[in-house]
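Down below is the structure, laid out as structure tokens.
Just one protein chain is left out here, and the rest sit where they should.
Labels run A, B and C following the written order; every chain starts at residue 1.
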Amino acid sequence: KLLDALHFQTVVCLPFQREGYGAELGLRITPLHQEIRSADLLIAFGGDGTILHLARTVALHSVPVLGVNLGSLGFMSELEVDELDRLRDLADWSFDVESRMMLDVSVLRGGKSVYNNIALNDAVISKGSIARVVRLNIFTEEGQLTKVGGDGVIASTPTGSTGYSMAAGGPIVEPTARNLLLTPICPHSTRSSSYVLSPEHVITVEAPDANRKFVYLSVDGGKAFSLKNNDQVRVSTSRYTTKLVRLSKKSFCEILDKKMGGEVTKA
Amino acid sequence: KLLDALHFQTVVCLPFQREGYGAELGLRITPLHQEIRSADLLIAFGGDGTILHLARTVALHSVPVLGVNLGSLGFMSELEVDELDRLRDLADWSFDVESRMMLDVSVLRGGKSVYNNIALNDAVISKGSIARVVRLNIFTEEGQLTKVGGDGVIASTPTGSTGYSMAAGGPIVEPTARNLLLTPICPHSTRSSSYVLSPEHVITVEAPDANRKFVYLSVDGGKAFSLKNNDQVRVSTSRYTTKLVRLSKKSFCEILDKKMGGEVTKA
Amino acid sequence: KLLDALHFQTVVCLPFQREGYGAELGLRITPLHQEIRSADLLIAFGGDGTILHLARTVALHSVPVLGVNLGSLGFMSELEVDELDRLRDLADWSFDVESRMMLDVSVLRGGKSVYNNIALNDAVISKGSIARVVRLNIFTEEGQLTKVGGDGVIASTPTGSTGYSMAAGGPIVEPTARNLLLTPICPHSTRSSSYVLSPEHVITVEAPDANRKFVYLSVDGGKAFSLKNNDQVRVSTSRYTTKLVRLSKKSFCEILDKKMGGEVTKA
Partner (left out) sequence: KLLDALHFQTVVCLPFQREGYGAELGLRITPLHQEIRSADLLIAFGGDGTILHLARTVALHSVPVLGVNLGSLGFMSELEVDELDRLRDLADWSFDVESRMMLDVSVLRGGKSVYNNIALNDAVISKGSIARVVRLNIFTEEGQLTKVGGDGVIASTPTGSTGYSMAAGGPIVEPTARNLLLTPICPHSTRSSSYVLSPEHVITVEAPDANRKFVYLSVDGGKAFSLKNNDQVRVSTSRYTTKLVRLSKKSFCEILDKKMGGEVTKA
């Protein structure tokens, strides 16, 4: 949404494509999907939501992204809006790039792929707003992992662990860890526990009541895809990654503490 | 749904209206809303879902209901299907009636009531399936109680505490306790905790983003009512109660242990 | 601990016994247990811990207590240290008194009572620091309620719900609600859920492995009492209450929000 009004211009003194808000500022706007091909780096103003929205694009083109946080809470954004002078560090290309694991998410229907996406945060399979309980069968390539009766399940990356997964009771997974995370949403009949798996698994989720109950797949909070009874949602580690520019030496621990409202100082 | 094919007949030897399944059995079926007026007692075959469906009707007519459990898990049903001979105890009217607290649920829009219902289990205010986070402001008549950013909130009776509320992490409230229970659903920014309140409070829930985010009210798992920005959902203890027939001397403790799969024996 | 150095003096212009810190200030100190008999009101400087420590004494003598918070987090304290001028309101006796439910806690051994106490917050039955799992059988007068295998169980009042019980995952119970609350501590084999009961129950906790595993009872965080195999810990609503002086019109909701670090404003 924030990106609807995005425009792009080449900033002469810096070796990357710059994005900014507002055509009303008299700036020339060019489409992201054109510019990204020749871009060396993307600066995303807005916050984690903006990065999430751009993740697929930058990952497919292997362009690193630098987030500038305009909002309230950001795990992926590197700079706050009052730290913009640190952008000068980009000039001499003195920054680290952190590769964040992504998920390949697809839906198989009658043997054919009917949906394909990549996720930086998560793939959520959940009930429609009317249904009360949805039943999901969850497999790895080794066999059935568990069944969930409840609101749904979240398959997430370490990056996504601090998002919806945490709200559903999941653990905080360090972003540089390599894990697939499965967190049930309001499970009715099983002990409420997340599963932390090795990254080489292929997870399959089936919703046998999907026709009757309205079950949806949503990737990184995007547009919901409606599932049918015999659909198989496949989730696995992607070969694509989101490359985040790191200008500071802030560790995940420091960011976590700072962003989560100073638990460390409060405790 | 189960009740669509319900029929009623007077069983001569027993002083109550009997309901059963199946017109295909050659039985005469009469509408529930007619028969309920002259009924002394209603037997609900099916399980807790059936009782839940009937709760509004029996409460308004103050007719006690006896549940016969045909399904898997029942906290409100009194008899299992293999205990039907205990119905003979009804003949000499030797049974207790347990009154279960209900909720008055209404929606105020521009000062007018646009929705009214009574709930035996719960009133759920939650996001549509597409929205990611809904923000709710929750008040009692004394002032603001809390804010919830997440999937929504469940206002439930003690009876409803073992339903969706428990799946969302809420406590088990003894059915004969007199409490209003508020349980947030996957809260993003607050400590995940239920609120147990005295029964005399009037709870108001407002959803300031309702227009943009699709926020719904659902009572006892029934049809979703779509909320608007300035709507006020009011929840308070109802003067109506659901009267459950108790033939056995089973306490809540025993039922709980039995129905929840023998935690007591497993632990 | 804070109270070790407590002293008492009669303040001439106000009709109650005043307590303060520090004999080093040259103030005459008299024992609390003497002064309490003739006191009309007790002012406790320190915080909730101080009130908790004094609760048994003020309850037995039915003396209302006014807490002045010197520490970080207080649900029971009425005034912050910078609000001391509000004590003038006491002069014309214009304040409300809120009665907080307490628990009678006793231990029966071989038919005899070997321990007796009253609790404002909670009675905790838990393992010693070496034992890994303790097994507890929990009954009401109606029969077995549940078994807990884990670190222990907390029986708490509504007042105690925001203490250790909340840390163990229990709900927030409004202080004026009348409920007994049971919260298992790190339960191993059962679904982690609190029980909210009516206040008229008598709860019995038995620890069949107590001899071998070191199981302790601690009331309001006080000195641990070592349990034996056939001991029965009895917990029920006390006829005593702690009377808290309320000078402000702050509701529980406001206090909760303020004390819990502004969840309402953050959410």
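Everything that follows uses one rule, which is that a residue touches a chain if its C-beta (ideal position, glycine included) is under 8 Å from a C-beta of that chain, and two chains touch if they have at least 3 such contacts.
These numbers come from a predicted model, not from an experiment.
Undergrad: Hey, which of A:38, A:62, A:176 or A:230 is the one touching the hidden chain?
TA: A:176
Undergrad: With respect to the chain omitted from the figure, which of A:99, A:189 or A:232 is a touching residue?
TA: A:189
Undergrad: Identify the residues of chain A touching the omitted chain, counting contacts across the whole complex.
TA: On the side of chain A, residues 135, 140, 142-149, 158, 161, 166, 169-174, 176-179, 181, 187, 189-191, 193-198, 251-254, 256-257, 260, 263-267 touch the unshown chain.
Undergrad: Under the stated touch rule, tell me which residues of chain C contact the chain that is not displayed.
TA: Spelled out for chain C, the touching residues are 73, 126-130, 132, 150-151, 164, 166-169, 185-189, 192, 214, 216, 218, 221, 223-224.
Just so we're on the same page, only the chains that are shown with their structure count from here on.
Undergrad: When chain B meets its copy chain C, do both sides use mostly the same residue numbers (more than half shared) or mostly different ones?
TA: Comparing the two copies, chain B and chain C contact each other through largely the same residue numbers, since over half are shared.
Undergrad: How many degrees of rotation carry the C-alpha atoms of chain A onto those of chain B, rounded to the nearest 5?
TA: 180
Undergrad: Where the centres are mean C-alpha positions, what is the separation of chain B from chain C, in Å?
TA: 34
Undergrad: Check each residue of chain C and list the ones that touch at least two other chains.
TA: 191, 266
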